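In this view, the complex is presented without one of its protein chains, the others remaining in place.
Labels run A and B following the written order; every chain starts at residue 1.
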Amino acid sequence: MINPWRRFKKNKAALFGSILLLIYLVTALFAPLLYPGNPSAPNLAKALERPSIKEPLGKDELGRSILGRIIYGSRVSLLIAIGVVCVGLFIGVPLGLISGYYGGKVDFGIQRATDTLLAFPGFLLALALVAVLGVGLKNTIISVGISMIPIYIRLVRGCTLSVKEQTYVEAARALGTRDLTILFRHILPNVMAPITIQTSLGMGTAILFAAGLGFLGIGVQPPTPEWGAMLGSGRPYLFHAPHVATFPGMAIFFAVLGFNLSGDGLRDMLDPRFKS
Amino acid sequence: MFQYVLKRLFSAIPVLFGISLLLFFMLRMLPGDPAQVLAGQMASLEDIETIRQQLGLHRPVLVQYGLFLGRLVRFDLGRSARTQHPVIQEVWARLPNTILLAVTAIALACLFGIPAGILAAIRPYTWIDYLFTSMALFGISMPVFWLGLMLIILFSVILHWLPAGGTGSWKHLILPSLTLAAFVVAFITRMTRASMIEALSQDYTTTARSKGLKEEVVVIKHALKNAMIPIITVVGLQFGLLLGGAVLTETVFAWPGMGRLIVDSILARDYPVIQGAILIFGLLYILVNLGVDLLYAYLDPRIRYD
Partner (left out) sequence: MKQEPLLSIKDLRTRFHTYEGVLTAVDGIHLGIYPGETLGVVGESGCGKSVTALSILRLLASPPAQIEGQILFDGNDLLRMSLDEIRRIRGNSISMIFQEPMTSLNPVLTIGEQIAEAIRLHQGLGREEAWEKAVDMLERVQIPSPRIRAREYPHKLSGGMRQRAIIAMALSCHPRLLLADEPTTALDVTVQAQIVDLMEHLKEEIRTSILLITHNLGLIAEMAKRVVVMYAGKIVEEAPVEDLFSEPLHPYTKGLLESIPWMGRKIKEGRKPLQEIPGMVPSLKEMPRGCRFHPRCLTARDRCRNEEPPLIVKHGRRVFCWLWT
């Protein structure tokens, strides 16, 4: 069997994706070094300035540096990605485990609730939740996070169901092992692989959704720099100053691309067919 | 098959209940007095009381829910807090536009995505495969609203070929449906490719070849016919997802559909409309899923003839 990490490294696309993510991570961590000063400070004199050598990405409608806001925006997006996935994981995984392992009425109840949540396309659900909870960074994370929960529940439940049937689980139960131990020591490790893949892809989706909400004006609120919101505020100036809308979008695109490529790479790497 | 259909119909019922519950509690989770929320910000104290009486908001919760369900079944969704028109009317005016957009987008996506997926599958790991797979990957990663804006910049601002928004002629339909299609085509291409590769690796494909059939016949009549089943399922699901993506696209292109209605209502805190629109979306999505399930049962002889 080829070492799974080697396979990941051989996969050029996945490698490219990881490099992209690394760039974003570094940007987020070292933002103040990369762009000293306050990117959110308005300077109306220079509003809508075109890209120049000093300001490679130009200035937005309030005269703020787009490059600076994109750099700081990476912090926001990273925060959102991690936050959303945490919400999904910490609520979805245990529910999925319980649902799959115990079955019966508990399973039925959880499944019907999941069905209801899944009755709406993801973004719409996040939208509806924002309508109830209100706008802002915290609510964005919660709303998008909640829309991610059913996905994790389904995934984990499916996995749990198939692992549950394995003989070693039966053996453990026959030995009288406590349920909690079985869940954590036997079932959870086998569910880790799909969870990891889903998490990588989910982070990309989280950023997309959050950006969508931001674009509509009901996500992260200004002056916090969020790429989607930046896009949204650049919309009225599409004809005269297209750069305002273009660059934040590219930031979103490459971030999501990075997550998708890495996620696909992880999926290939962990594909059970290669475990021989 | 009859049993299958019945089962599917029955499983839709709890979901419908779930949605109604969701909507019911959504309203009550908002800060403030539900009656006031429904009446809107312009309402007078009188109006608020009228609404309270009309909808029975002073009654016990269970009774309220019952009344709510009763109204839902009659499609009485109340009045828009903004325009005072019945919500149903607002929705009905916008719904066809969204459906038109979604159907056009799906048609475009299939037109391109399915052949692309087939080509990628019969020549895996060649430049054709990498090309289509990369395009698919790009499509999934791209923010729909950004793509829309970029297309506007290209086709409206720079080339002046197409209008930037609104409706009126078939020209107005092109950019929005292309934008939506770009998002969906990625999923369809990937699914088609995966499904075809799976079908082509099956024993029955080798059998077909061993009979001396031409490769095109093997690919289309034998492999594709099998692969179509999961592909159709994905197409159906994507149609549902499109309804969600429509929200953003409609906003970008000022397309007068349900998506814009929802967004405008959220911004204006027009809760009756929000409620109504969400309900309709949910219903649509369930209907589409049901339709896909039925189609699936029809296409797969193993389920149809049982």
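Quick note on the criterion: a residue touches a chain if its C-beta (ideal position, glycine included) is under 8 Å from a C-beta of that chain, and two chains touch if they have at least 3 such contacts.
Small disclaimer: the values here were computed from a predicted structure and weren't measured.
Asker: Among the chains in view, which touch the chain not shown?
Answerer: Visible chains that the missing one touches: B.
Asker: Quick one: which of B:17, B:92, B:130 or B:204 touches the chain that's been left out?
Answerer: B:204
Asker: Looking beyond the chains shown, say which of B:21, B:162 or B:213 touches the absent one.
Answerer: Only one listed residue reaches the unshown chain, and that is B:213.
Asker: For subunit B, which residues touch the unseen chain?
Answerer: Counting over the whole complex, subunit B touches the hidden chain at residues 202-204, 206-214, 217, 221-222, 225-226, 229, 299-302, 305.
As a working rule, only the chains that are shown with their structure count from here on.
Asker: With chain centres defined as C-alpha means, what is the inter-centre distance between subunit A and subunit B in Å?
Answerer: So the centre of subunit A lies 21 Å away from the centre of subunit B.
Asker: Inside the complex, what are the residues of subunit A that reach subunit B?
Answerer: The touching residues are 13, 112-113, 115-116, 119-124, 127-128, 130-132, 204, 208, 211-212, 215-218, 228, 231, 235, 238-239, 242, 245-246, 248-250, 252-253, 256-257, 260-261, 264.
Asker: Considering the complex alone, what residue numbers of subunit B touch subunit A?
Answerer: Per the stated touch rule, the residues are 11, 14-15, 18-19, 21-22, 26, 29-30, 137-138, 140-146, 149-150, 152-153, 157, 164, 240-245, 247-248, 251-252, 262-263, 266-267, 274, 278, 281-282, 285-286.
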